[in-house]
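I am attaching a structure below and will ask some questions about it afterwards.
The complex is shown incomplete by one protein chain, all other protein chains being positioned as in the whole.
Read from first to last, the chains carry the letters A and B; within each, the first residue is number 1.
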Amino acid sequence: MSTVRVSTTINGDAVAYLCEVDETLLDVLRDRLGLTGSKEGCSTGDCGACSVMLDGRVVCSCLVLGAEAEGRDIRTVEGLAAGDKLHPLQEKFLEFAALQCGVCTPGFLVAAKALLDRNPDPSETEIRFALAGNLCRCTGYDKIVRAVQSAAAELRKG
Amino acid sequence: MRYEAPTTINAAVKLLAGKAGQARVLAGGTDLLVQMRTDRVAPDLIVDVKRIPAMRAIAAKSGGFRIGAAVSGAELGANKALRKAWPGVVEAANLIGSTQIQSRATLAGNLCNASPAADSVPALVAAGASAAVAGPRGKRTVPVESIAVGPGKTSLKKGEIVEAIILPKRAPRSGDAYLRFIPRTEMDIAVVGAGVNLTLDSKGVCTAARVALGAVAERVILVPEAAAALVGTKVDAAALKRLAAAASAACRPIDDKRGTKEFRIKVAGVLARRAAETALKRAGGSK
Partner (left out) sequence: MPLDSNIDPATHKFNLVGTRPLRPDGVDKVTGRAKFGADANAPGMLVGKILRSPHPHARIRSINTAKAAKLPGVKAIVTAADFKEGKRALRDVLCNVMARGKALYDGHAVAAVAATSASVARKALKLIQVDYEILPHVTDVDEAMKPGAPLLHDDMITAHVDPAPKKPSNVAARCEFGHGDPEVGFKQADVVIERSFRTEATHQGYIEPHACLASMGMDGQGELWVCTQGHYMVRNTCAALLGMDVSKLRVTASEIGGGFGGKTTVFIEPVALALSRKAGKPVKIVMSREEVFRASGPTSSSSMDVKIGVTKAGRITGALAEIRMQGGAFAGAPVELGAMSAFACYDLEHVKSVGWDVVTNRPKQAAYRAPGAPMVAFAVESVLDELARKIGMDPIELRLKNAAKEGTQSSYGPKYNRIGLRQCLEATRNHPHYTAPLGPNEGRGVAAGFWFNFGGQTCVSLNINIDGTVALAVGTPDIGGSRASMCMIAAEELGIPYDKVRAIVADTSSLGYNDISEGSRVTFSTGLATIQAARDAIGKLCARAAKTWGISPEAVVWENGHAKPSSPNAGDFAPLSLADIAKKAGNTGGPIAGHFEVNADGAGVSFAIHLADAAVDPETGRVQIKRYTVIQDAGKAVHPSYVEGQFQGGAVQGIGWALNEEYVYGKDGRLQNAGFLDYRIPVASDLPMIDTVIVEVPNPGHPYGVRGVGETSIVPPLAAIANAVSAAADVRLTELPMSPPRVLKAIDGKAAGKARR
């Protein structure tokens, strides 16, 4: 297996790494770069726990090769807060108790941010469909949807 | 295993044709990476086509559209002109997976993965779409239904790659629609899929129709008998009933974890009818 040298940007910082061809971006983030905020629930694109932003679009990092990241812009849950200030989505997730075990939370936060970036005022149905690729087994989604609605309202206030 | 990301189609073809052993095109990777993870394929060479500019564009072409093979579902959905002309194709493509999958999955990947349950394929077949194929021996354009020959098998030769999907010019008073049956609302593979494309004359009589079904045979099938049930009618209840019966009759499904034979046969008719109703509405007809 040949290794690939990759230079990319993660959460705004230039990063370089070596990886094997069959390693996914998720493997690289977690095992090579120590960014374990993105979670692996399935490694087959079904659960969304590994969601990251790739050039402004939300993707499952388990379905992206590490090699593909060359020259791209990657954002993970670790980059969501600004310094010591939580993003409104993070605050609302806490306030609404939108997490029980919290293993799905990083993926939901990234996917919800991607949604609100594109659609600042989504309906409940739009939220539910936009987040259908993120599985949560603990909450029944109710509090997650409410947290996203409330964060959207907060963000619209500016 | 080697990874290459060429920037021209010629370079991609050369890489694919030149390599002994298994070489694979990587578009969105939403099928390929899953297959690699689960040990179903172990390519010696991966050719990522997302850095080929010509394959990333949607171009208007002789009244129709030329969709680069590396265009994602999300990009398709954002193209207003395409959505207006071929709402059925776009809705089918946008049904594939989740928001995350949409950021990556391509029409060409859906087609070349050759799953009988691929969602965009019945819509493309109904639309009369073709695939622009580039290979070591030059280029050819073929109807999309000729690409898949069986589950996971295509008619593409070594070194061949789908450059683009071509959608024809739209006649006035035309409409298309795609519906699939899944037990959940998202994140399922179609148990049955039905694409319908039809054109009406000024009196509302159907002059042309194509009906295609997914997940009811070893590959997506075109069902001329179902289309024939519509042509010459105002797509009224009786015609729709004949359409449904013809669609059901064309099925040769299997029992599997996703559904039973009898279920697929019955629901194929129901979905074909419902898709035809939507296509009719989009063509400006009334029911």
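Just so we're on the same page, contacts are C-beta pairs under 8 Å (C-beta built on N, C-alpha and C of every residue); 3 or more make two chains touch, one makes a residue touch a chain.
Everything numeric in this text was worked out from a predicted model, so none of it was measured.
In the full assembly, the chain not pictured is in contact with A, B, by the touch criterion defined above. Annotation for chain A: contacts to the undisplayed chain at residues 1, 20, 22, 27, 30-31, 34-44, 46-47, 49, 76-78, 80-81, 86, 90, 93-97, 99-106, 109, 124-125, 127-129, 131-146. Counting over the whole complex, chain B has residues 38, 181, 183-189, 191, 256-260, 262-263, 266-267, 270 touching the chain that is not drawn.
Keep this in mind: only the chains that are shown with their structure count from here on.
Chain centres here are Cα averages; for chain A and chain B they lie 29 Å apart. Within the complex formed with chain A, the chain B residues making contact are 1-3, 5, 26, 28-30, 33-34, 36-38, 46, 48, 50, 72, 74, 97-101, 103-104, 185-187. Those residues of chain A whose C-beta lies close enough to touch chain B in the complex are 1-2, 4, 20-22, 24, 43-46, 48, 51, 54, 57-60, 62-65, 67-68, 70, 111, 114-115, 129-134.
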